[in-house]
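Each remark here refers to the structure printed beneath this line.
In this view, the complex is presented without one of its protein chains, the others remaining in place.
The block that comes next holds chain A.
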Amino acid sequence: MSMELDVFVGNTTIMDMEVYQLWLDGLTVSDAVKVRMDEGALLECEANPEVLTSDTMDQFRTFQMCERLLHSPTKLGSQLLYQIPAQNQIILIERYYEFDSVFAREVLGKKLSKGTKKDLDDTSCKTGITLKSCRRQFDNFKRVFKVVEELKGPLVENIQRHFLLSDTLARDYAAIVFFANSRFETGKRKLQYLSFQDFAFCAGQLISYWTIGAMGAPTVPDSMMEDMDVDLEKEFLNELKDLKVLVNDKDMMDQHKILVCAALRGKIKVYKLMEVNFKNLSRALINLASKLTHTKDVRDLFIDLVEKFIEPCRYDRWTVAEITLFLTHYTNAAHCLGTFRHQMIWDRYMGVIKSCILQMYHE
């Protein structure tokens, strides 16, 4: 005797969120049944393996049928096929779009193309996440990217509007989209120590301060036509060249150093080393800024930050507090330079660089 057909349908679609997670994790029905058994599902309601298998299969089928709708979450609310209570819809969507940060870290900055998708089995091996789950997450990234890419307006809001995600998750997706769009280099060995959260934070900073949308829409009404949040503001990047004066003008550089040293003396243990290295550090940051007009250099932003600034500091055993102090005074001191006219640009640049460095400065 074999079960030919086994179906369970409710007027209100009933979903077991534990089983949903197993499904999202890409388990097969039999694996999921095993997991549930291990978790003691059989102890409830005098269930037997048959009942459990049937239930798991039903649930998996339900999720599979709903998956199509989850691809465009706004449809989930207006579709008539499944009556799902609104609060459950929210959970379904949120969980579907949640991703493993380990996985996201792997894909970050890569082109969301078929080629990348083919390599997912490697990623799957490396991260221990099932291939099916990897594919789902990858497809999610790609889907969000495709939809948002062409849209005007703030990136996070667009993601939220089209995918009905929570604020946190939408921000993470914004980071992924941002990285994928600008193709930032994240895969180098030296960058391996950075987590997805580190990059997501940096992306948030870049989006908030360096894009067109960042400076407030009213000032640039025409540029609403552009991808406000996805691309860095060209004009701003061009203006960054002006900062070169801080290293090219020897007087200014010396004065800058004096001001910083005066402020930091006695406050940091690495004062000596700082004094020696000041010019190198300053040059590193300024050069970085001036190069950003080239797409290639924009992509290398993070590796440059690590190689040119973070590694030297780490070598000299700076603490985070010391770096904080240094960057604060380094930024502020420039305001006291009588001849330095690019205060606005400077602040905009340094604000982001400072918070990125602080986020990235760890083991």
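Everything below uses one rule, namely that contacts are C-beta pairs under 8 Å (C-beta built on N, C-alpha and C of every residue); 3 or more make two chains touch, one makes a residue touch a chain; residues count from 1.
The definition used in the following text is that contacts and distances are computed from a predicted model.
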item: Among "C2 domain-containing protein 5", "CoA-transferase family III", "Phosphatidylinositol glycan anchor biosynthesis, class T" or "Pyruvate dehydrogenase phosphatase regulatory subunit, mitochondrial", the UniProt name of the subunit that does not appear here; value: "C2 domain-containing protein 5"
item: Candidates A:Leu81, A:Ala262 or A:Val276 - the one touching the absent chain; value: A:Leu81
item: Touching the absent chain when the full complex is considered, from A:Thr62, A:Gln205, A:Gln255 or A:Thr331; value: A:Thr62
item: Selected residue (touches chain absent from view) among A:Val51, A:Ala321 or A:Met344; value: A:Val51
item: Residues belonging to chain A that touch the chain removed from view; value: 1-14, 16-18, 21, 28-30, 39, 44-48, 50-52, 54-55, 57-58, 60-62, 64-65, 75, 77-83, 85-88, 90-91, 132
